[in-house]
Every structure is written in C-alpha cells, then in structure tokens.
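Every protein chain of the complex appears in place save one, which is left out.
Labels run A and B following the written order; every chain starts at residue 1.
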Amino acid sequence: MGITDWIEIGRMDELGRMDTPAHRIDARAKAIVTLAFIVVVMSFPCHEISALTPFLLYPIVLLSLGRIPLRYILRKILIAAPFALVIGILNPFIDRQPLSVIGPFVVTGGWVSFVSIMFRFILTVGAALTLVACTGMYRLGAGLEKIGVPRVFVVQLLFLYRYLFVVSNEAVTMMRSAALRSAGRSLSFRVYISMISHLLLRSMDRADRVYRAMIARGFDGEVRVLRQSAFHWPDAIFVCGCLILFLLARIWNIADGLGQLLAGGVL
Amino acid sequence: MHMADALISPVVGGTLWVVSGGLIAFCARKVKQTLRDNLVPMMGVLGAFIFAAQMINFSIPGTGSSGHLGGGLILTVLIGPYAAFLVIASVLTVQAFFFADGGLLALGCNIFNLGFFPAFVAYPLIYRVIAKNQHGTSRAWVAALVAAVVGLQLGAFSVVLETKASGISELPFGAFVLMMLPIHLAIGVVEGLATATVISFVARARPEALPTAPASGASVSLRPVLIGLAITTVIIGGVVSWFASTHPDGLEWSMAKVSGKEELESPGAGIHESLAKVQEKTAFLPDYGFKFTEAAPETAASAEHAAAPETEPWPAVNAGTSVAGIVGGLMTLVLACLVGFVFRTRSIQSAHGQG
Partner (left out) sequence: MSHHVVEVRDLSFAYPDGTEALKEISFRIEHGEAVAIVGANGAGKSTILLHLNGYLPITHGIIRIGDVLLTRETAALARQAVGMVFQNPDDQLFMPTVAEDVAFGPLNAGLPPDQIESRVTSALERVRMLHVRERPPYRLSAGEKRSVAIATVLAMAPDILVMDEPSSNLDPRARRRLIDLLRSFEHTKIIATHDLELVVEVCSRVIVLDNGAVVADGQASDILSDESLMLAHGLERPHILGHIHPH
C-alpha cells in the first residue's frame, strides 16, 4: 500500500462506471461467473499448465468488451504478485523430480508447479480485477445484496468505499506535510503513531458528523435504498454460456488437443 | 499475510468462505441488535481509516524495512468484536476487489485469519481479561502487546494450515511454520505497540469514545465464540480428512518426493515411474522421447511402464509438460489475444454507432 494505490483506486472507480456491453451485464451474473471461474481454475491438479490456457479467454474477452486497457490490469496483477511468488518459488527447490527435458534444460516437477501457480495467479487475480473493472463498486454492492449478502455488510462496504476517498485524502495530505519537514527520511515510529492517532480521531469525528447528517434526514438505524435492477435474458445466457464453457475446458484439455492436432499435421 | 487464490484449493477456499460468510451474517445480526445507530457511519469511516492507515508506512529501526498497521485489535477495542469483524471483512473485501490483495477464493481465509482471531480470540480472551478496560495504563499496554502477538500468531498458523490443506505449495509443514511464525512475532510486537499507543492516545483525547465500564454494551459472551471455534475445528478437520481420503497415496507421494532429492545417487522407483509416464506422453515426438529413454535405465523404465498408467499419484505428471501441451497452450494464448482484439474493436465500433 502506498500513495500510488490510492490514485489507482480512483482509476479503477472510473473504469467501473463506464457504460459498455460488459458493464451492462448484471452484476450478479458477473459475480457468479467470476466465482465459478476461480473455483474451476483452482480445481485443476497442481502440475497443470496447458489446460489452463483456454481460461485466459474469459478475462480477455470481458475486458475487451468493457474497453478496459489490458496493460492496466496486467500492471495491477504484477503489483499483487509477491506473496504467490514467494511461496511458489520454493516449489522448484523442494520438488526436484525431473519430469521432462526440453533441449538442454531438465524440467522438474517443482518448476512445473511453480509455473502453474503463477499462471493460476494471473487467471484468478485477473478475473477478480475484471469483475470490478467491468462492474464498479456501486453496482457490485447492489448485486451482492440481491444475491443475499446481509444488508448491514453491503452498507458497510459502500460506506467504506465512499469514505475511502475522503479519509485517504486526509492521510495523503498528512504524509505530504510530514515529508516536507522530514528531509527525506522515512517516518519514525513515534511520528507514525501520532499521525495514525490523529487520523483516527479525525475519522471518528467525521463519523459523528455523518451520523448527525443522517439523523437530520430521518435515519433510524435502517439504510433504505431504491434500486431497480432486473436479471434479463442476456444475463442468464451469459451465466449459462460461461459455466458450460468452463466445464468443457475443465473436462477436456483444449490446448493439448489443439497441439496434438497441429503436431499430427506437421509430422 | 494475505493469502493468494493461486495457493488455495477450492475445497479449502470454499470451506473458509462458508465459515467467514456465517460469521458475517452472525455479526450483522448482532450489530443490528445493538441499537447503536451511529455504528453505521462509524464502521464505514473506520473501515476507510484502516484502509488509509495501511497506506502510511513507518521504518522499522535497524532493519531497513517498513511496516504498517493491521488494525484488527484497535477496531475491536473501539467498536466491539461484532462491528470490528464486519469492518475488517469489508476492508479485506475491497482490497481483494481493487488491489488484488488476497483474491476472491482466498477472501474467506483472509477474513477468517485477520478478522476472527483479533476480534473473537485476542480481544475477549486476552485483551479484556488483562486490560479490564483501563485504557492507557500499563496493564493495557501488556494486554495489547500479548493480544496482538497471539492474534497474529494464530492467524499466521492458520495461513500455514490452509496452505498445507490446499496442497498446492510444496513447502513442508515444519519449514512453513518456522518461516511464518517468527516473522509474525515481529509484526505482532509492532502491531501491539501501535495498538497500545493509539488506544491510550484516544483514551486521553476522547475518553467517551472508549468503552469504560465492563458492563457497557461491548461485552462479549464467550459461548457463541466457543461454538464458532468448535464448528470451525470440525469443518477444518473434516476438510483435511476428506482431503486425505481422496488422496490415500498422499503420504506415499510425499515420501517419494523426499527420496527424489537423492535422485543422483540412487534413482528410486518414483522417478522411473514418472519418467516412464513422461516418455509415454511425449512419444509422438520421437526426438524428445529418445532423450528420455537414454537418460533413464531402460529396463526399469519399461518394467514400470506396464504398472504405471492408471494408478498415478495425484499430482499427476500430465500433458502440461508435453510438447503438445506447450504448442497447444501457445496457440490458445495467441487465439485468446486475437479474440480479445476482435471483441474490443467491435465494442468500440458499437459505442461509436450509438453515439
């Protein structure tokens, strides 16, 4: 996390509010398909690589329909990579059972599973980012509530998202003013604590003021909303179509089949 | 210590989704019952605060690295476990959505690891017991330190268990524990110090914001928590045993892997088995297959060949390593990009057509 992340979230928010064929698909439909996608991808055995490649189609098609810059999503995936990388990179050192030889290189099980992990990482993270970029937080929240997520939690998500922009701005201002007076040194624990504490107090005061504004308009503990979103036929077709494709790609290794076909033709 | 989707099996991820989802529903009901209307904006803004606070890093002296606040314990002290759990869950959800921090499949795990332990274990069983709501005293300092350390240790241990149960990372259990726990011991100490200092600051500046009397609404009855823990244990236990039963040869397989390390001195049976399999898979391109038969003792390979095919251990050596797989995979990638390009142009065209 850093200041750049905060700018990023604004960008993501902008993308999420566009109006494209991908954005017009019902949020519930996209949420369900995304979950199914991740579960199917993760259900492959841990040395699988080629059978995973057809799954790239889903995020790529949706991102293209949504006119989301691919490079932007790729960069976000890279930024998120370290944890999977750190745990996954140990696989080649632990599992050194050779599986194959390509030219002068011996491919071990560990390397294969490492590549598989990283590929799955790209797929699952890509799918999640695709969902948000093609839906936006607001539509997503409304969709989650329709699926059955408790209202209290959805309201919490939307409130958090709303004030994220306000409180982050305060944090950025504080950091900037601290940086101006610290001659390039990073924050000491003491300064850090005092910043956090003040940020917390300000946030609590803000919460009080928001509460005041809420009860001034008749708030009684229940956040009521007026939302109309219907699940249309195209949404249902989208869900069914995607699920069937995922299932087919799970059962048959499409990439391998394609390769066999090609290799067969060549030889 | 956000877990990533790529390291989690659907069964483990799904189980923890159910557990965390249940906890969210339970907490949502509890929060509604508290009748503290101002909790709604307070929770929202505090969630934003945690998010923003995690953007601020401080330098850890002498290490060259930097740290930031987790915030679970602070939240729990401020607004009680139920509301705090919801706030942590919402922060992790937004982080998963927008920063790919964690991931969707792992979200259940992350909410459980980072939310359940501080809110329902570290706070009620340690912080409240030691601090006795005397914020800003030395008791409270000790309480925050111990609670933060224990909470994070449990969370880190839980990460290890979930990763191991998923079986995707090959890291041995002991090594993983040895890697995770000391790191999180340090993080826990920092978190504890930060929590204690911030709470005592709030206690001085806004004493009314903190629960003072133990009888105030923030008290937690331990029963639902203990029941929750019991259910979780049963579920996780169930998952692990299910996992073990679908892969009865898991242990055998890991033994083979350990022996695989000594492959150079004495080639074990496991290697021949897999080599044979590879050979079988790659046979349609003779060049590659030939190299293998040279490399491995022929008799052993062919002997294993007959027995191997159908009873392969679960991380099956498969087409992923075969040339067909590589060619086909590359082809699919190219196709995917082409399809994406076509869709993009069409989407842009249709937008222009409308406008």
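Everything that follows uses one rule, which is that a residue touches a chain if its C-beta (ideal position, glycine included) is under 8 Å from a C-beta of that chain, and two chains touch if they have at least 3 such contacts.
Model, not experiment: these values are computed from the prediction.
Participant: For the chain left off this view, which of A:178, A:214, A:243 or A:261 is in contact with it?
Facilitator: From the options A:178, A:214, A:243 or A:261, the contact with the absent chain belongs to A:214.
Participant: Among A:28, A:76, A:120 or A:206, exactly one should touch the missing chain; which is it?
Facilitator: Going through A:28, A:76, A:120 or A:206 one by one, A:206 is the residue touching the chain not shown.
Participant: Looking at A:158, A:175 or A:199, which makes contact with the chain not pictured?
Facilitator: Only one listed residue reaches the unshown chain, and that is A:158.
Participant: For subunit A, which residues lie in contact with the unshown chain of the complex?
Facilitator: 13, 17, 137-138, 141, 158-159, 161-163, 165-166, 206, 209-210, 212-220, 224-227
Rule of thumb we're sticking to: only the chains that are shown with their structure count from here on.
Participant: Using mean C-alpha positions as chain centres, tell me how far subunit A is from subunit B in Å, no decimals.
Facilitator: Roughly 15 Å, centre to centre.
Participant: Can you check the complex and tell me which residues of subunit B touch subunit A?
Facilitator: Answer in residue numbers: 2-10, 13-14, 24-25, 28-29, 31-32, 35, 37-38, 40-49, 51-61, 66, 68-69, 74, 78, 86-87, 89-91, 93-94, 96-101, 103-105, 163, 167-172, 193-194, 197-198, 201-202, 205-206, 209, 256-257, 260-261, 263, 270-271, 274-275, 278, 282, 284-285, 288, 291-292, 295, 314-333, 335-337, 339-344, 347-348, 350-351.
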